[in-house]
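Left out: one protein chain. Kept in place: all the others.
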Amino acid sequence: MTHPSPARLRWRWLVSGVAAVLLAAMAGLWLGPVRLPPGAVVLEVLDLVPGLDVDSGLDDRQAAIVTRIRLPRVVLGLLVGALLALAGGCYQGAFRNPLADPYLLGVAAGAGLGATAVLSVYRAATGTAAVPAAVPPAAFAGGLGAVTLTYLVGAAGGRDRSPATLILAGVAVSAFLAAAQTYLLQRHVDTIREVYSWLLGRLAGADWGDVRLLLPYAVVTTVVVLAMRRELDVLSVGDDEAAGLGLHPQRSRYLLVGAASLGTAAAVSVAGLIGFVGIIVPHLVRLVAGSSYRVILPLSMLYGGAFLALADLAARVVDTPREVPIGVVTAFLGAPFFVLVLRTARRVPV
Amino acid sequence: MRRHALLLTAAAALVLAGCAGNGSEPDNGGTAPAGDGFPVTVGEVTLQERPTAIVSLSATATEMLFAVGAGDQVVAVDEFSTYPPEAPTTDLSGFTPNVEAITTYDPDLVVISYDPGDLVAQLNALDIPVHLAPDNPSTLDDIYAQIEDIGALTGHADEARRLIEKMSSEIDAIVAEAPERDEPLTYYFEIENTLYAYTSASIVGTLLEMIGLENIAVADDPSQVSVQLSAEFIVDADPDFIFLANAQYGESVETVSAREGWAELTAVRTGRVVELSPDIHSRWGPRVVDLLREIADAVSRAE
Partner (left out) sequence: MTVPTGPAVRVRGLAVSLDGAEILRGVDVEVAAGEWVIVIGPNGAGKSTLLRAIVGLVPSAGDVRLFGRDARRMRRRERARLVATVPQQPVVPPGMTVFDYTLLGRTPHLRPLGRESAADLAVATRVLQRLDLTEFADRELSTLSGGERQRVLLARALAQEAPLLLLDEPTTALDVGHQQEVLELVDELRRAGGLSVLATMHDLSLAGGYADRMVLLAAGRVVAAGPAASVLTEELLATHYRARVRVVPGDHGPLVVPIRPASAGPAGPAGDARM
C-alpha cells in the first residue's frame, strides 16, 4: 500500500548542500590577494592526493600559498562552520528553544576566560606579544569547564529540572566567567589586543595542525548528535510526552548537550568565538527545508560549513590587505541574508 | 548513513592530503661574498645575503631600518609606519596581517613586532624569513639590542653601532644636564583619558628615572607596565608633572584642566601639563632620545 512519506532528507537538498560546500571550497582556493590561475590551483590540490603526481606549473611559493595557506584555511572553515551549525541545531532541539546557540551553556565565556588567562600569564612571564600554543588547550578546557559548571549548578538537586533551569544556569555561569575575564583583562591591559583579536574569531592562522586537532572532536560530536536526530524530533513534544513514549528526556538532553559542547569547545579553541553561524544556519535550513532534525542537522552541517568558508573568503578579500575579524563578517553577511529568507519563506515554523 | 560516510570520507581525504603535503626546502641559491656580514643569523632567522625587499609591519622597526641606513632596501611598510615620511606606507596591517598580501611584495625579509598566531609559521611555510622584534622593551639596552639586530640583518652593522653610540651619548648628555634634586619630582604619564598610565616598571619609568623623575604609579610587579589609576589616587598623589601621550588623540591642557577636581592639582595650576609630540612615546626606537629630550626640556623650563 502506498503511504504518505515521513520526514526525510530529500536527495535534492543533500546534493545542493554538497554543491554549496564544493563551491565555497573552490572559491576559497581560487580567490585571494594573490592572483593565481584557477586551473593551476585545482591541479595543485590534486597533486596532494597520494598516488597522483601532477605538475600545476606554479612555483614553490605560489604552491605553498595554495596548499599551506589557503587549503587548510578552507578546510578549517568548513569544519568549524559545520560543527557550530550542528551544535546550534542540536541545542535548539534539546532545549526546544529557537534562540539557543552553541554558546548557551557557557562555552564562549569559559573559553574566553581560558584564553585570556593564558595570554595574560604568558605576556607577564615572557613579555612577548604573541599568541602561544597553550591558548587552544586552555580555551578548550575553559569551555568544557564552564559547561560542567553549568551542569552542576543547573542539574544539582536530584529532581529532574526543566530545560529552562539549565539555560538559566548557563546564563549565570557565563556572566560570572565573563566578569572574571574582564577583571583579568583590566589587570593585564597590555594583552587586550591579543585577547580582543582572539575573541573576534579568526581562521587566518589556520594550518593542518589545527585541522588535526579539531578532527577527532568533530567526528565524535557529529556521530553522537546525528545518531540521536530522531530523539530530537521526539523531544519536540515536551519532556512529559517524550517520557510517555519511552524516552529518558533529561538523559538524552545531557548526552546531546555534552556532545555538542565538546565539538563547540574544540571549534572555539582553534578558531576563536565565531557567532551567528550556530543560531542562524539551523533556522535558515528549517525555513526552507523542513522542521525535522533528520533534515536540519545534516543540512546545517553542509550549509554551515559552506557559509563560514565563504565568510572567511570575504574576511580576507574585502578589506585587503587587512583581515576583517570573521565574527564581524558572519554577522554582516548573515543577517541580511536571513532577513531575505524570512521574508520570502512561506511560513515561520517557530 | 551513506551521506555521512561521504562527508566524513571527504573530510578525511582532505586531511590526509594535507599531511602528505611536502614541506618546501629553504632556498640555498646565491651565496654572497664572504666578509660583508652574510650569511647572518639573528635569533630564529638566517639570511644568506643582503635583503633588498624588506617589508616592515612595525612602526618602530621601520624607524630603526631607516635610521641604520637600510631605507632603500625597504619596499613596503604597514599603515601605521608614518615615520620617516619617505617610508613606503601601504595598507598592510600589523595587527590583522594577511599573509598573502604580504607575499605580493615578494619580500626577502619581513620584520614584525606582533604575531597574532601562526604568522611566523605561515611566512616560514612560504619560505619568507621573518624577524620578530617585540615592541615592549623594558630598558634602553633592549632597544639597543633590537637596533643591533636590524643592523646585522640588513648589512648595516657598522651604522647600527654608530647609531647606538650616538643615542647613548645624547642620552648621557641629557642626564648630565638634569639638576640634582633632594626630592625627586613626581609625574603622571597618561596613555589614555580613562586614566591608563605607564608605571615605574615600564621603559618610560626607567627613562624618566634617569633624569630624576618619579612615577606616581609604582608597580610592585615588574611585568606590569601600564595600569588604570583612579582619579582619587591621582588627586591624592598630586604629581608635579602630567605628561600626555594622548595629545594626538584630542587630549590637551584644557581638557585635563576641565576634569572634575583636577583644576586644583599642582601640575594644572602651575602649568606643568605637557602635551607630548606625536608617536615618540610609543615608538621604542631611535626617537626615544627625542622623548627624553622633550621631557627634560619641559621640566627645566618649568623650574
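Note that the chains are named A and B in the order they appear, and that numbering of residues resets to 1 at the start of each chain.
Convention: contacts are C-beta pairs under 8 Å (C-beta built on N, C-alpha and C of every residue); 3 or more make two chains touch, one makes a residue touch a chain.
Computed from a predicted model, the values in this text were never measured in an experiment.
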Shown chains touched by the chain that is not drawn here: A
Candidate in contact with the missing chain, chosen from A:62, A:181, A:292 or A:330: A:292
Hidden partner chain, touching residue among A:119, A:153, A:228 or A:326: A:228
Contact footprint on subunit A, counting only the chain that is left out: 1, 3-7, 227-228, 230, 233-234, 236-238, 240-241, 243-248, 286, 290-292, 347, 349-350
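Operating definition for what follows: only the chains that are shown with their structure count from here on.
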Distance from subunit B to subunit A - Cα centre to Cα centre, in angstrom: 36
Complex contact set, residues of subunit B against subunit A: 3-4, 6-8, 11, 13-21, 24, 90-93, 95-104, 113-119, 121-122, 125-127, 132, 134-136, 138, 196, 221, 223-228
List of subunit A residues in touch with subunit B within their complex: 9, 14, 18, 32-34, 45, 48-50, 60-61, 64-65, 67-72, 75, 78-79, 123-125, 127-131, 135, 186-190, 193-194, 197-198, 202, 204-208, 211-212, 215, 218-219, 222, 226, 298, 301-302, 316, 320-325
